[in-house]
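Moving on, here comes chain A:
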Amino acid sequence: MIQYLLLLLPLISALVIVLSSQRAAKWIALIGSTASLIAAAVFAVQFPHWTTGSFWPDLNTTPILGNFGVDLKIGVDSVSMLLVLLTVFLTPLAIAGSFSAITTRMREYYAWFMILEASMLLAFMSRDMIFFYVGYEFTLIPMFFLISIWGGPMRGPAAIKFFIFTFLGSVFTLASVIFVAVRHFDSTGIWTFAIADLVKFSSTQLSDKEQFWVFVGLMSGFAIKTPFFPTHAWLPLAHDQAPTGGSVILAGVLLKLGTYGVFRFALPMAPIGAVECTTFFAILGIIAILYMSLVCWVQTDIKKLIAYSSVSHMGFVVLGLFALNPLGLQGAVMYMVNHGLSTGALFLCIGMMYERYHTKDMEQLGGLVSKMPVWSFFMIIFTLSSVGLPGLNGFVGEFLCLMGAFVAEHDQPSGYPGVLHPWYAVVAVIGLILGAMYLLIMLGKIVWGTLREPHGDGGNGHTEHAASELPTDLNFREIAILAPIALACLAIGLYPKPLLNAVEPCVKEVLVNYPAVIDAYNAKRGLVNPSVPVKHAEVTK
Partner candidate 1 sequence: MIQMLSITDTHSDSPAHAVVTSIVNAIPSPELSWTGWILLLPAISVVLTGLCCALRVKSKLPGWITVLALAGSFALVLKLYFLRGDAGAPVVVHLWDWMNFRWGDQGKWYTLQADVSVYVDSLTLFWLLFVTGLGTLIAIYATEYMESDVGKGYARFFNGVSIFILAMCTLVMADNLLLLYLGWEGVGLASYLLIGYYYKKPAAVAAGKKAFIVNRMGDLGLAVGIWLIWVNYGTIEFNTLFQVWNDMERGVGSFDKSLIPYCLMLGAFGKSAQLPLYVWLPDAMEGPTPVSALIHAATMVTAGVYLIARTYPLFALHPDALATVAWVGGLTAIFSATIGMAQYDFKRVFAYSTISQLGYMFMGLGVGTTFGAAYHTLTHAFFKALLFLTAGAIMHGFAGQLDLRKLSGLRQVPGFKLVSWTMLIGCLWLSAFPYSAGMLSKDIILVQALSGKDHGFVWLGWIGLITAAMTAYYAFRVWFRVCAGPVFYMPGEEAHDDHDAHAAPTSHASHDFHPHAPRWAMNGVLIVIMLGAFATGIPGYMELRGESNWVQVMMAHSSALAGSVQAHVTDVVNFGMNPHQLVELFGTIASLGGIAIAMYFHLLQRKSADKLRAWLLAHNSIRWIPVAMENKWYVDEFYHACIRGPAWIAGHILHFTDKHVVDGLMVNGIGRIPAALGRLFQPLYNGVLQGYATTMAGGAALVVAWVVYRWLTSGVVA
Partner candidate 2 sequence: MTHLLAASQYGASHAVTITLAMSALLFTIGLIGFLVRRNMILMFLCTEIMFQAAALAFIAFGRMRMDTGGQIFVIFILTIAAAEAALALGLVILLFRRKETLSSEAWSELHE
């Protein structure tokens, strides 16, 4: 029952917030989200399948469109569990990070935040495609309001672009899911939207062409959500304009919905389609890494810089996913979690800075370490994590993603052939330099150097206002927000083993059809895997 409790707690808190007073709202939200965190922790402790890749619990269903197999099935495997934990971990922190930033319409803000949490949890915990979609899609609504009520000066266009863009992609995802379900019904006579059934059916029964289009359809939603290279246009604007809490959740969790979708649906459902598109998407990933790094370089707005860097980092995830081997996929999942932590934390840091100076312009700000050493400390830690410094969490995912891509060749003796070429990784690895470049330049401008602050009376009197409310350096609440993330970063960086072990069986599950499919595909291209007898390749073709 704990899983339902986990879903209901945020909703209940949202309801309580709506009925409560403006002043109590934030505390209720904090309590509610902390309660979710505790519930999730209990859930995680109870969860028996950390190393087996199975789903749990398996039995509870609440039919909604029973005739059509749409059931509210809640269950997690270890990857979902990790993302659930990421969500419940970041939400209270994002809420606490909004305490001083949000001063208007507080009830609405925190109510939407809790609804957002519930929606994300539903997406991660649902074992039914339609309910995944419900959660996946509904996140738009709270986020729309978060951006368009509490966002920056361009909030309106930002929110609308974010909404329409993501909506446009996901209708195709939905259409693909329905297509698979319909085909499942046609051939078995049973309506179901259960992920496991559809994945099994789709990966084995659909024709090559159908798989291709199913894959394209699924990816069109996930690619926009992630976002992949040419479909990222909504992201810088949305991140930039969103309030701090919104940015944190947007970067920390919502982007992962896209990659989670690829991992959980697109790859397992349509292996043949995926293999056909692998090169394309891997190139997109590489372009994202390099292109966005260069774009980051010339940003002057620090929040935009981090936003663009998200796209660049998601490029690594994409590359890892399309390496189609355990290394890459492990890396991708690790990267999802780690990017959520480090980028979320960076947005929190920037928010704290913004509350003090009311600018995000790196030309106006600089040398903050002399005024805010604690803040700078956290900023440096999270930046280094983003840079991918070994020993911090970012490295684990990044290295594995790239390594996965490097070893994704047709003749690998690892049992998992790929369709890429080492050059992909070698080109992408330049992203490590560029990443270090723009992030360190950012640090050099904003943290190090001589102190530069915006001119005292910046017109709107915000500065004095802020000065009276907030101390120069971080206060206890803010440290308490950032410290857990920093600890998590360090812990994952130094001891990623449990996470790797937990992800590994799921990765194998996702890849179960791939070696044969890839061998067949490569054989078609004239590349034979020496570890597989030729016969095998022919049979699978």
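With respect to how the candidates were assembled, all candidates are chains of the complex that A comes from, given by their letters.
Just so it is clear, contacts are C-beta pairs under 8 Å (C-beta built on N, C-alpha and C of every residue); 3 or more make two chains touch, one makes a residue touch a chain; residues count from 1.
Being a predicted model, the structure only gives us computed values, none of them experimental.
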item	value
Touching partner of chain A in this complex, picked from 1 or 2	1
Chain A to candidate 1 touching residues, read off their complex	161, 164-165, 230, 232-234, 291, 294-299, 326-327, 330, 367, 369-370, 374, 384, 389-391, 395-396, 399-400, 402-403, 406-407, 409, 411-416, 421-423, 425-426, 429-430, 432-434, 436-437, 440-441, 443-444, 447-450, 494-497, 500-501, 504, 507-508, 530
